[in-house]
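Report on the structure given below.
The complex is shown incomplete by one protein chain, all other protein chains being positioned as in the whole.
Per-chain numbering from 1; labels A and B assigned in written order.
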Amino acid sequence: MSLILVQVIVGGLLLGAVYALFSSGLTLIWGMMNIVNFAHGDFVMLGMYVAFMVWTVLGVGPFVGAPVAALVLATLGIIVYFGLIRSVMKGPMLAQILGTFGLALLLRYSVFWGFGANFMTLPDNIVGGTFDVFGIRIQASRLLAGVVALLVTLGLHLLLTRTSLGSKMLAVAEDATAAQLMGIRPDTMQAIAWAIAAGATGIAGALIATFFYIAPTVGETLGIVAFVTVSLGGFGSVPGALVAGLLIGVIESVSAYEIGAIYKDIAVYSLFLCFLWFRPQGLMGKM
Amino acid sequence: MRRFLWPLVALALVIAYPLLFTTPFQQRLGALILLYAIAASAWNIVGGYAGQVSVGHVVFFGCGAYAAMAAYAHFGLPPLVGIPGGIIISVAIAAVIGVPTLRLSGHYFSMATIAVAELVRLIVTNTDYLGAAVGLSGPTVPRTVFDLSFTSALPYYYLFLLVLLTTLGITWWMANSRMGFYLRAIRDSERAARSLGAPASRTKLYAFMLSAGLTSVAGALYAMMFGFVDPESGLGILISVKMLIMAALGGAGLLFGPLVGAAILVPLEEISNNLLGGKGAGLTFVVYGAIIVLIARFQPGGILTLINRLWAGRSKTPETTVAAGATHAP
Partner (left out) sequence: MRLRHVLGLLCAAAISVALVGTASAQDKTVKIGGVYPLSGNAASAGAHGKAAIETAIDIINNAHPELGSLPLAKNAGLPGLGGAKVEVIFADNQGSPAVGQNQALRLITEEKVVALSGAYQSGITLTTSAISEKYGIPYVNGESVAANLTERGFKWFFRVTPVAADFAKIYLDFLKDMKAGGVKTDNVAIVHENTEYGTSVAGVIASVFKDNGLSIAQDIAYSANTTDVQSQVLQLKEKKPDVVIMVSYTSDAILYVKTMQSLDYKPPMLIADNSGFSDPSFIKAVGKIAQGVFNRSSWGVGPPGSTSFLINEMYKKKSGGDDLDDTSARQMQGFFVLCDAIDRAGSTEPDKIQAALKATDLKPDQLIMGYKGVKFDDKGQNILASGLVIQLQDGENYVPVWPKDRARTAPALPYKGW
């Protein structure tokens, strides 16, 4: 196996970890509340801008930017939940798509209005540069994002399966009425779930900003990747999103290298459709 | 007889519209409203009546658009000739998507439609025969009236009106047929419907195929009016979302819901772009997005359900609208 191919695969894994990172929030709410959030990509975008503001105002990088983004996004998540989601949750999927699509436009173009159309970036060495490991180049910022992706996946998984808060959230997801009868308040649990998911997405955005460009339209590009990752991993499965993300990242990288850049998206969608045909619940989802 | 008074008045007004509003822009706006209404009404068959939310419906729209333009670009024929081809391909694609996924819950179907639509767009972008990224153009100077390339929007308006009435007629016929009966039962409770012998998957599939064919006609009409189609304008995901939004905003599952939605959204987009777009701050979309959020929040069943409810208080017979099924959670 040539060195370049190893580099391609390593690059794909790191890329995939990033995909997993910003998809974990989406799968959480999709699985828990059956909500299709068309504005997810724009939440990531907001996280990026928060990190940018932290850098511009305080001069510090993502170690401060990510927690701040998490808080800002979690707060926004709660506002959005009580303002919009709670009402459309009760409606058909169509109302959810309608509402979250409107939200996406609103968020995207408010940022456009406030920051303009220019592409921004954070300085290159904000998390350290690129280092060499046996001839493989690894970008510190992407490695950080990858590590955080693992931590976030682990954290969310433990939260859901090992804490009482988590089991309450799962109870509400399974059967809200029964949970209510057991003394759990579905509204509170769902708002918390939404806030946690938004916060995780904020962290993702803040980290991605260290190596990607920042622009209001980023949400469009990333949103659809998140949807495919979540579907492939299984709606509601955070570990599934991780595995799916890594798989998609590697397939994209390798097919772009071996066949051609144009075909990487075709390869991913084809894989995705195969799964839908033969194993719709995805890698780790439940039917 | 009184029942037909209102419908006839409304129809007369719609027919008279371009004769009352005569500036080219107003006529074109009217034609566009009708065109989008055709697409959204076609979507409504599977998205509203059958309750299967297709988010990749643009693939059928694009089939029709490309078929029409290819007929001209490669064979020199009037784009009209491409329409049957577009319909056949659309229906085939619908069958390929529908057979495996309609037996699963809604989310899988929706994701499958997005994936197929994006896949087709990517393939077309890299297929030189279909113009690749540059797209295909129609006749710049019309050779005969069948080329349907008019300078004025007036002929388009009446053509689209005809097609819309046909589409709505087909929808109405379907809703009142056995298929419509099954669809209502499935929407209320699929499990119960199946246990009573309704062929759920097959019915949903037929609705999907019907919807696909009609959507491709809308796509062909679009291509003829604009004289051009490329992967972004013919297969971009934004078009799927627009169809969906118009039907949902107006009232999914209601016969005139998509028309109401189109009549609100198309002028809204134009006005906000005209007033705010030139400033370049993206305010058009802020306003647009905010309005959609408000409607979704306060009237998720669509504007039409609101209007119906307001009128229901006044009419003699209580309404039993199809909307009742549309507001059920999946």
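Things to note:
Keep in mind that, in the parts below, a contact is a pair of C-beta atoms (placed from the backbone, for glycine too) under 8 Å apart; a residue touches a chain by one contact, two chains touch by 3 or more.
Here the structure is a predicted model, which means the values were calculated and not measured.
Panel shows chain B; residues 3, 6-7, 9-10, 13-14, 17, 21, 23-26, 28-30, 32-33, 122, 125-126, 132-135, 137, 140, 151, 222, 226-228, 230, 232-233, 254-256, 259-260, 263-264, 267-268, 270-271, 273-274, 277-280, 282, 284-285, 304, 307-308, 311, 319, 321 of it touch the chain omitted from the view. Contact residues of chain A toward the unshown chain are 4, 7-8, 11, 15, 109, 112, 116-121, 124, 130, 137, 139, 142, 211-213, 215, 217, 220-222, 225, 252-254, 256-257, 260-262, 264-265.
Everything that follows uses one rule, which is that only the chains that are shown with their structure count from here on.
Centroids of chain A and chain B (each the mean of its C-alpha atoms) stand 31 Å apart. Of all residues in chain B, only 47-48, 51, 53, 55, 100-101, 104, 106-108, 110-112, 114-116, 118-119, 122-123, 125-126, 237, 241, 244-245, 247-249, 252, 281-286, 288-298, 300-301, 326-330 touch chain A in the complex they form. Chain A makes touch with chain B in their complex at residues 30, 34, 36, 83-84, 87-88, 90-95, 97-99, 101-110, 112-113, 216, 224, 227-228, 231, 235, 262, 265-266, 269-270, 272-273, 276-277, 280.
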